[in-house]
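Note that this complex is displayed minus one protein chain, with the remaining chains in position.
So, chain A:
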Amino acid sequence: MAAVTRGLGATAALSSANSKKFQFTTRRSLSGRKGSFFAVESNGNPRSSLNRHNNRTRQLVTNAVATKPDSAAASTVSKPGHELLLFEALREGLEEEMDRDPHVCVMGEDVGHYGGSYKVTKGFADKYGDLRVLDTPIAENSFTGMAIGAAMTGLRPVVEGMNMGFLLLAFNQISNNCGMLHYTSGGQFKIPVVIRGPGGVGRQLGAEHSQRLESYFQSIPGIQMVACSTPYNAKGLMKAAIRSDNPVILFEHVLLYNLKERIPDEEYVLNLEEAEMVRPGEHVTILTYSRMRYHVMQAAKTLVNKGYDPEVIDIRSLKPFDLYTIGNSVKKTHRVIIVEECMRTGGIGASLTASINENFHDYLDAPIVCLSSQDVPTPYAASLEEWTVVQPAQIVAAVEQLCQ
């Protein structure tokens, strides 16, 4: 399917015949590159078999909250798989891990009898019992601390924050105990805890319930952060996070819970530190994660129609960054746009900009453009809230400006 899209883009490009759009610099020239760019990728492989990371994510889901099944052809190549929503994918991943390892337990507010405020743990209390799916009182600091203490002895708790913003109350435990205990004990204790919960700007939830905590947690040494965006990677990342011996914070997004996708029947675990190539391209690298992936893909549709060829990468791993994938992309396209929902000041985009500048400065033709949310508390009014986050139109404008 991507091959078809590529072909279209190339045709459009040829017909517009604007040589400026295709900046083939001789500096660090890509090997095997010829004038015809239809089917030959930069590393010499045919376009259709490019995606070495995973073959699943080729459908372009453009709507952020997709409610109808995706019309793209089934992305699985082996078995038909089964369709489910993102929260069901999380549930499936969690259930498989709890079946596999009796040390995995869940703690959080309303995870047990209520089934989870976003139904991720529905049915678990009946299946696993009240001690293993623990309904906690509203005491984030303490139950996160309890999870960390339990992890020190060998349990693998999964802590659910009902909303990521509530985890600010547990910041001391996450920063000082979760992140640092492995180091300050000289390696004696490991903290295999998973902290997960929905964050991000929802539908008029108000300022305190629309927070993006990635930026606050990213400097804590010792933890890992991942953000899921599709049912496929949600299940894979959940399983990987539980199996990891490091403390992992899994960021979900409130508006993505009802995304539907077909995922494989067989068991799979994704790599926590790997980024996902959503749409390979040639002109500009767009780095994004979580919900902004869908805004970017929507913008990509417009861009492709206008003749651009953006490469879209869902970085997925927020700490550490997958500089290998990102670097290869930068070396290919020489232009980077970061589209994120995090705050402008000190956000993931800011760190990523610094990281790419430090490591790949020579490969960049233009300064990195970072599109992030405005540095304001999220307002309640729908029109204002819409403009707090990056919209597809802004992405299109930024790409056009960058690729001049």
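Everything that follows uses one rule, which is that contacts are C-beta pairs under 8 Å (C-beta built on N, C-alpha and C of every residue); 3 or more make two chains touch, one makes a residue touch a chain; residues count from 1.
Operating definition for what follows: contacts and distances are computed from a predicted model.
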Quiz item: Under which of the names "Electron transfer flavoprotein subunit beta", "Pyruvate dehydrogenase E1 component subunit alpha", "Replication factor A protein 3" or "Nagb/rpia/coa transferase-like superfamily protein" is the non-displayed chain listed in UniProt?
Solution: "Pyruvate dehydrogenase E1 component subunit alpha"
Self-check item: Contacting the left-out chain in the complete assembly, out of A:V106, A:V120 or A:A150
Solution: A:A150
Practice problem: State which residues belonging to chain A touch the missing partner chain. | Solution: 105, 131-132, 134, 136-137, 139, 141-155, 172-173, 176-177, 181-190, 192, 221-222, 224, 244-246, 273, 320
